[in-house]
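The other protein chains are all here in position, but one chain of the complex has been omitted.
Let's turn to chain A:
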Amino acid sequence: MEHIRTPKVENVRMIVSPRKSTVGTLYLSSTHTIFVENSEALKETWVLHSLVYNVERLPTNSSGSPLIIRCKNFHVYRLLIPQEKDCLDVLACLTRLSRPEHYGELFCFSFNPNLDKELREKAWGFIDLKAEFSRMGIPRNLWQVTAANHEYRLSDTYPSELFVPKSASPAVIVGSAKFRSRGRLPVLCYFHRDTSASICRSSQPLSGFSARSSEDEQMLQAIMKSNPLSEFMYVVDTRPKLNAMANRAAGKGYENEDNYTNIKLQFIGIENIHVMRNSQQKLIDVGELAAPSMSDFLWGLENSGWLKHIKAVLDAGVFIAKAVAEEGVSVLVHCSDGWDRTAQACSVASVLLDPYYRTIKGLMVLIEKDWVSFGHKFSHRYAHLDGDPKEVSPVMDQFLECMWQLMQQFPCAFEFNERFLIQLHTHIYSCQYGNFIGNCQKERRDLRLQERTHSLWPHLWENRAEYTNPLYRTDHSQTQGVLKPLTTAYCFKFWKGMYGCAEKSVASYQSSADCLNAVREESQQLEEELSAHQERLAQLEERKTSGERKKTNKLSEHVRRPIPTESELSSPQDYFTTPRSEKNTPSFTLQLQLATPHKNGDPDDLSTGSDFESGVADLSSYSSSGGDDTKDPDSDEVVKANA
């Protein structure tokens, strides 16, 4: 609290678009920036400090001091503060609060959703990796758990429990670990029951120009032999070959095919974290362009190189999945340290191979396994603490985007929807839950996160209805077996739901998925209603009276529920001013509206209201019925928790 000099500023203007803004009061708490509109609705916007990416102050003008808050989930808030002094105070405060220096300052340590100790512990057990490895059906005669990394002796960034080939002796395990960057030896990541081929992962070997390790060579041999049917294995180096070669000068590098028997080395060419960071920044800039022409936009998209990188990650996954499923050949995947590109490639391949990872629970398990437990450096990559900006990179963003791109190609294959991915993305950055704090298992243990913070997974699971894809059906052909996506260039699209902030806040869309979800829900309700009616009918018939009172009305009422209300459809845009995109409506989310039951519970008024005939946009109706859609969805929980 000592950083908050001005906890409250009045008459602040939140600028939604050049034509639309609202006046309200700005509050700064130790965890959130809260904007409360002066309107009757007292609409609130909550912005978590840990989600703030940067705060920019523009020169003061006659109407006040403009302040732009950019968030790590690509939301942007534009404020106009009447007094320059207040603006400077808010700026200083937000700058400090959005860059915590110690783990202890993170929101997860103060976030309290009122769970008792027992429930909290149970929540942390929600995802069980032991159960996951046994789900894979790993044959115990070929693979075993080694205690070699007990107390993180071999590799402090690996999980303490590792699956290795049964034939690998302790000496081979230790020797191999010594020959790998940070001791990250080759271990099992995914076992494909259908072919007995596996995906293993590691860091790069310390081969330099000529170094060898017979233990490491034996380790690879053991992995290959754990797949009894195959005669060779792939080593997939996810780096561009040039980068891999450059590493040799530093005593690292890649496997020499002459030294390792029966391996095939394959480079994939995913660029490093610095290239990705810069690429994403360019993409964000494209998304923020206020009034681009079609050419500006497409050129910017091309220039960012982002989709090219997404394709590279997906290509890596496709290569691995193909080797494992079609050729039945095991694959060892590594990059440099084996915690960024390797995690991407392995997890994308797993999603392609195993339908389980395309479910809500399955994706949680996969993230917990391939990312959290194997030491993906969450706190560094997502800047949880004020640290080296060169360590920051959107590695996980790219994985989530690969999921999204796949969902575009296979609309029926995934149990989760886009909202789930976006929610995951937000929480990877938000520090509200303890799951993604720290950089490896050891660090997490030392921080005693399970005792001091809460787990995200059960929370998402409870709300899974919101994250479910209505087209998903377990018996659909797209949900069976291996996914074989196209990676033709035209398959890759700009992820508007994630990066389209200039547009996100203004466009009025209907969503077919939401409509379908509503339809499904209705179906279910109707079913229940029908049986209730039948029961009642039976009762009434006994009394010789008709029980069919208004049945049909009721039904049609239900079907009509997904009709959007006026404010949702009529958002005239600025077609007048040549391609300018900022429009005059507040952010619109049909999702929120549909997720909640109809406001006045009488859908009939939609068709009878006379003012609907004109369809003329009534701006006053936007603000009231627009509801709290700009409110940070996360904040709901906070409110509840604090209440």
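Throughout what follows, contacts are C-beta pairs under 8 Å (C-beta built on N, C-alpha and C of every residue); 3 or more make two chains touch, one makes a residue touch a chain; residues count from 1.
Operating definition for what follows: contacts and distances are computed from a predicted model.
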item	value
Omitted chain (choose from "General transcription factor IIH subunit 1", "PAT complex subunit CCDC47", "GPI-anchor transamidase" or "Myotubularin-related protein 9-like isoform X2") - UniProt protein name	"Myotubularin-related protein 9-like isoform X2"
Contact partner of the left-out chain, one of A:39, A:112, A:293 or A:480	A:293
Residue among A:23, A:265 or A:526 that touches the chain left out of view	A:526
From A:6, A:31 or A:511, residue that would touch the chain that is not displayed	A:511
Chain A, residues in touch with the chain not shown (by the definition above)	287, 292-299, 301-302, 305, 307-308, 311, 409-412, 470-471, 473, 476-478, 486, 488-494, 496, 500, 502-503, 506-512, 515-516, 519-520, 522-523, 526-527, 530, 555-556, 558-560, 562-564, 566, 569-573, 575-576, 578-579, 581, 612-617
